[in-house]
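Of the protein chains in this complex, one is absent; all others appear in place.
Presenting subunit A:
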Amino acid sequence: MIGSAETQVPVAVPPGGGHLALVQETPAGGMLPVLALAAVVGLVGVVVLVRRTTLPRPYLFASGAVCVLVLSFVLGATLRPVGGTDTTAAGHGTAHGAAAAAERPSPPGTPVLRTLHLGGEQVGVLVVPGRPGRNLVGIGAADARAGTADEALRKGQRRPGSAQTWVTVDLPEGSSTLRISAGGGTASLTVDTGRDRPAAPPALGTADGPECAAAAAGALVAGDSGPLTACPSDGLTADDSAALRATVRFLAGRGTASLALVSDDSPRGRKAAAVVRSAARQEGITVSAPGRNRPLLVTAGWAGATRVADAVESGRTPAQGVYLAPWNLARSVLTPSAGQLIPLRFTPRTARASAYAEALAARLPGEYPSGSGYAAWQRARGEEPQARPRLFAASTAYVPGTMVSADGGDTGGGHQHGAAGADWLPSGMIAPVSGPMREG
């Protein structure tokens, strides 16, 4: 197929038009004192005229209405809240800035996403499911600890696929205080777990917990504040099932005679493995142990897939490429040098998908965007994924001067110039290597 070019299309842009138009904004706040003064003067004038009965009724109403309108506007703008109100002063934590302005109190029994000021940093905190009992608390600081008001703070740990430090905390019914420390600071967060809510999804307590939390965060930053009732690893979606079949068919088209398969015991993993085996049978491909001349298909979750990619990179597991299930678009899975490929129904580095990455970075600074988070974002916004998946190659380019650790953290000594945090895979490639694949 030969590409086609279109002739240049001149675009007449009206003054001030166009989404990238060069416009200098003057914030309304700069006009507020002038407006307030003028409104007061006007009102006084109206009152004086009324008292002297020199103003006819229509003018009186018009002038008075304008002045009252302006004063209301000024008062409204002045008194508009700029920060969250649910952080208390038990420690040093307060909500700040634009991210905090976007925060709304979470309905009882739903995931909580807040930004706290801890140790001089804006730190994102995610609490899932936000219901009574065991909760996963993700904190955007390496040395984070968390606990309830009446217990010692527990040290958190990193988990594959996420930049957060995770702590498991048992929360009581109703409103309680969650204490968090990081960077030498401590803050408190009020969490209302509600009552009579359904049990938390079991996957939150497994290795798939961070992926489930990522999905919750994706929905939250998209504006969905509903309760978390299920995790991605609870089942295999029709789309993902079809993408796995398409991947097996793609391999068959390359003349693959056998493939290796690594899965896990999650409901999704078991179903996905069955789908792969079934599709392989249909295509005449045998499923065997890993081998140097055999592609390795991975239907495990983030933790398992990261282990597989690490093993292939190190040579412990031989493979002719690591073909990932769609939910494994997670940074720790993509950074080892293992020849990763993944079927996706979206193109990560486009404006549409970047909107999710940016929104996530704004509300949960430093957290990595993920395929599961984006799927939840799309569902919350009613966006349809592409009808047919493409196969993408993913790799991280480490070149002289690039000293970024395997999951994107700085190894020390350097700085990240630019907004790498909002990128799907900083210094990395996620490029389509196939057209839309046939699912059939």
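One rule holds for everything that comes next: contacts are C-beta pairs under 8 Å (C-beta built on N, C-alpha and C of every residue); 3 or more make two chains touch, one makes a residue touch a chain; residues count from 1.
Operating definition for what follows: contacts and distances are computed from a predicted model.
Engineer: According to its UniProt entry, is the unseen chain "Secreted protein", "ABC transporter permease", "Sugar-binding protein" or "Sulfurtransferase complex subunit TusD"?
Structural biologist: Of "Secreted protein", "ABC transporter permease", "Sugar-binding protein" or "Sulfurtransferase complex subunit TusD", the absent chain's UniProt record names it "Secreted protein".
Engineer: Which one touches the absent chain: A:104, A:349 or A:438?
Structural biologist: In the full complex, the listed residue that touches the missing chain is A:349.
Engineer: At which residues does subunit A meet the chain that is not included here?
Structural biologist: Touch set of subunit A with respect to the missing chain: 1-11, 13, 15-26, 28, 31, 34-35, 38-39, 41-42, 45-46, 48-49, 52-56, 59, 62-63, 66-67, 69-70, 73, 254, 292-293, 295, 312-313, 315, 318-321, 336-341, 347, 349-351, 354-355, 357-358, 393-406, 411, 413-420, 422-423, 426-429, 431-436.
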